[in-house]
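Note that this complex is displayed minus one protein chain, with the remaining chains in position.
We call the chains A, B and C, going by the order they appear; numbering starts again at 1 in every chain.
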Amino acid sequence: MKKLALLTSGGDAPGMNAAIRAVARTALYNGLEIFGIRRGYQGMIDGDIFKMETTSVSNIIQRGGTILKTARSKEFLTLEGREKAYRQLKQHDIDGLVLIGGDGTFKGANVFFKEYSLPAVGIPGTIDNDIAGTDYTLGFDTAVNTAVEAIDKIRDTAEAHDRIFIVEVMGRDAGYIALNSGIACGAEDILVPEQASDINVILERIGNDKRRKKLVNIIVVAEGDDFGGADALRIKIMEHLPELDVRSTILGHIQRGGSPSYFDRVQASRMGYAAVNALVSGQTQVMVGLENQEIIYTSFDHAIKQHAPLDMKMLEMAKILAS
Amino acid sequence: MKKLALLTSGGDAPGMNAAIRAVARTALYNGLEIFGIRRGYQGMIDGDIFKMETTSVSNIIQRGGTILKTARSKEFLTLEGREKAYRQLKQHDIDGLVLIGGDGTFKGANVFFKEYSLPAVGIPGTIDNDIAGTDYTLGFDTAVNTAVEAIDKIRDTAEAHDRIFIVEVMGRDAGYIALNSGIACGAEDILVPEQASDINVILERIGNDKRRKKLVNIIVVAEGDDFGGADALRIKIMEHLPELDVRSTILGHIQRGGSPSYFDRVQASRMGYAAVNALVSGQTQVMVGLENQEIIYTSFDHAIKQHAPLDMKMLEMAKILAS
Amino acid sequence: MKKLALLTSGGDAPGMNAAIRAVARTALYNGLEIFGIRRGYQGMIDGDIFKMETTSVSNIIQRGGTILKTARSKEFLTLEGREKAYRQLKQHDIDGLVLIGGDGTFKGANVFFKEYSLPAVGIPGTIDNDIAGTDYTLGFDTAVNTAVEAIDKIRDTAEAHDRIFIVEVMGRDAGYIALNSGIACGAEDILVPEQASDINVILERIGNDKRRKKLVNIIVVAEGDDFGGADALRIKIMEHLPELDVRSTILGHIQRGGSPSYFDRVQASRMGYAAVNALVSGQTQVMVGLENQEIIYTSFDHAIKQHAPLDMKMLEMAKILAS
Partner (left out) sequence: MKKLALLTSGGDAPGMNAAIRAVARTALYNGLEIFGIRRGYQGMIDGDIFKMETTSVSNIIQRGGTILKTARSKEFLTLEGREKAYRQLKQHDIDGLVLIGGDGTFKGANVFFKEYSLPAVGIPGTIDNDIAGTDYTLGFDTAVNTAVEAIDKIRDTAEAHDRIFIVEVMGRDAGYIALNSGIACGAEDILVPEQASDINVILERIGNDKRRKKLVNIIVVAEGDDFGGADALRIKIMEHLPELDVRSTILGHIQRGGSPSYFDRVQASRMGYAAVNALVSGQTQVMVGLENQEIIYTSFDHAIKQHAPLDMKMLEMAKILAS
């Protein structure tokens, strides 16, 4: 193995730049050449590929986003697209790939490997923390902290006005962000995609709070909850309790950006370092993961399966603590 | 003057607690008794009034929201409501008021004074910075910094994906937050209520950027812009340029909360201190303001008039600097 | 078990308030009475004990410090001191203790239990993350993030001036904060108490960087490093390389304060919840800990032993990535 290429794919996540730095520096330290591919698989197809030096990754460990940019590529889903991509890589004599992204990224890598046998190692980078085979995906820690800082601010104004606030956080299929930000902010209710939500239970809880003259309520809802998000839930509550002052807010894309937390930077460094070492030592089609604080490797096949279920006991605990 | 009462009214703003602390401590230093009224004029009507000590305001200077809570009161708009309020104040022998809020607050004070001749001094507390007779209203500095931190994060992800992002900030009638956060974030376009927005100009600008391969665009729009906010603008742009990846996000109530900036805390301290000194020295029906960094006093009559126009030359400058 | 008492002891750490909230709410949920003891063991001796309600812990989950205050008590090291403490507890019919603190706290609890057989459960609260029997101690995550934000700022000015900056972080016996903040900030060197530091190695590295015209260097040093901290190291470097612009800064107590991160709040919530449940189910003289993301229990005897060694391979990795 002499020449590696590196890309970021799927939604961006804080820590991707720290992983890029670690991959580049570790490759160079091992005497390899390292190439950056811009805009994920689409850039691979388009040949948007450049040689990286140690200074290419200076001063990026603390930056949000990804200097390699990211994109979703429909063309890579086609046979022709992947063929183009392969030819671009061969032009640079690339003999190994490091892929930072989510399960879509690793699915693509699996298909590509079957066709062209180019070794690839993956790094889980998604704020949702919902990939099997790892306790942690890059960006989650920062994203939850960002959500928590925002909800803390909303609580200030909720308390000043005795309002109920419904805050929608990211998570189409997974409630990790909602669960953790909800507990951390002392939310009175937390709604996640993994559990059916019952409007009557929510209304009863609000009713109880009213009787106790507890007029402030923060409800954290994942975007993938079956109510359909914060606005839908607000309308439903106000149908039943029109006298209440209920507001909703969607935190949105601020959760993806920002300078990564120390934890994201350290894990990104470890994962990037481990990914290159894995490729060099002959591993392929594996994702670097974290288990019990140690680096482990999982096959792409396993990683793209459904993630482990949310710990529902944490939801129970949250309700007890917010009572 | 022996007994003052203090309330916060209207939308909450960072710095209100710092002003409450300054009013209470200055009153006590001057040998006065000081009473807090909870929930603004409504609490005045309801008699939600309590005696404050120096420790009542310990450790609040750094907190968002308002420990006195705030509310809008329809009852205070009625003759009966104001009569009830006056009787509550008389029960505590209150002979002076400090009112922290916006122009609605000062309008109410004007009517109340005509009927009951109770001296009152106001402190401008609103994130919109749109009150006449002062260069500054409490909360503006913090709110713009909050917006800027959020937009910085959104730019990370906008750059990673080459997206156009439309960010809606607060400001129903005034574009101060939009103008200042837009300049500070290098927004490619800034839309404010004070100026008619032309979709063709916006589209042409985006088109120019496309030709220049500048694919990232941040458009900051005040909620009171004539397009009707971020979502409406996004739909309009995508009608004309369906191939673009355009997203919108509404920052919402996070702009009201959070620990106040040094500037908000210092100005709140100065204004609270000046408000009590003004009452003690016999002033009434005036709002404390800031002009050329000095404390000034303005009649409520003047303060509730329309604010000074936005500096449109700043908008021009913003476009030149973002080009 | 009917009446619990709760204290914080040793150095304060972010997340202690979140743990206090969880202990109080879980105790009340279980039908127990809960008492707060102010200023740790000293307050126990002095009888500074008060009954807590659910509202006693409202709105504290996001606050740094500890509402119960903390102190080190020499008197509790004496037989008489502990006897006084026991009598105070008996006056309130306390039949169980929750202790939030470090190994000194748990040592005290062990002695106290031998004498008075009062059941106690501990929660590890110290920013140093150096207690055996748990992967995590409350406050570490926040403290490292605080250090990282500060070092990021110092790097700005280091780069502007091509300076070498030595930053001293907390950690008298343990290098966890130094190691993790150093990796996260891309520090060129990281000095920890667990490893002998060689001035010649440091100088050689700086010399290499000079030859490579890399003039910015951040060296992170734990306060317990054998050089004796940042200032001592700065003087030593300047003796050998007087032409360099070397500065030192001691981050100090800012690392203890601040609003806790989501991770500290969630783990504090889990640990507080688990501590009460452990007491109720008959456990005693154990510390709640975290292992592989699950709650575990460890005897105080084990917890007060020396912590696990730092992962020295992480130091090697840090050097490769910063090269």
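Keep this in mind: a residue touches a chain if its C-beta (ideal position, glycine included) is under 8 Å from a C-beta of that chain, and two chains touch if they have at least 3 such contacts.
For clarity, every value in this text was computed on a predicted model and none was experimentally measured.
Seen in the complete assembly, the chain not on display touches B, C.
Although one chain is not drawn, the whole complex shows that of B:A71, B:I127, B:I183 or B:A303 it is B:I183 that touches it.
Only one residue from B:A22, B:I164 or B:V288 touches the chain missing from this view: B:A22. From the options C:L79, C:A160 or C:A196, the residue with contact to the unseen chain in the full assembly is C:A160.
Taking the complete complex into account, residues 8, 12, 14, 16, 39, 63-66, 69-71, 146, 150, 152-157, 159-162, 165, 247, 249-250, 252-254, 256-258 of chain C touch the chain not shown. On the side of chain B, the interface with the absent chain consists of residues 21-22, 25-26, 29, 54, 59, 61-62, 135, 141, 144-145, 147-148, 152, 155, 159, 180-181, 183-186, 259, 261-263, 265-266, 269-270, 272-273, 291-293, 314, 317-318, 320-323, using the contact rule stated above.
As a working rule, only the chains that are shown with their structure count from here on.
Across the assembly, the mean Cα position most removed from that of chain B is the one of C.
The distance from the centre of chain A to the centre of chain C, each centre being the mean of the chain's C-alpha atoms, comes to 28 Å.
Between chain A and chain B, the centres computed from C-alpha atoms are 35 Å apart. Inter-chain centre distance (chain B to chain C, centres taken as mean C-alpha positions): 39 Å. Residue positions 152, 155, 159 of chain A are each in touch with at least two other chains.
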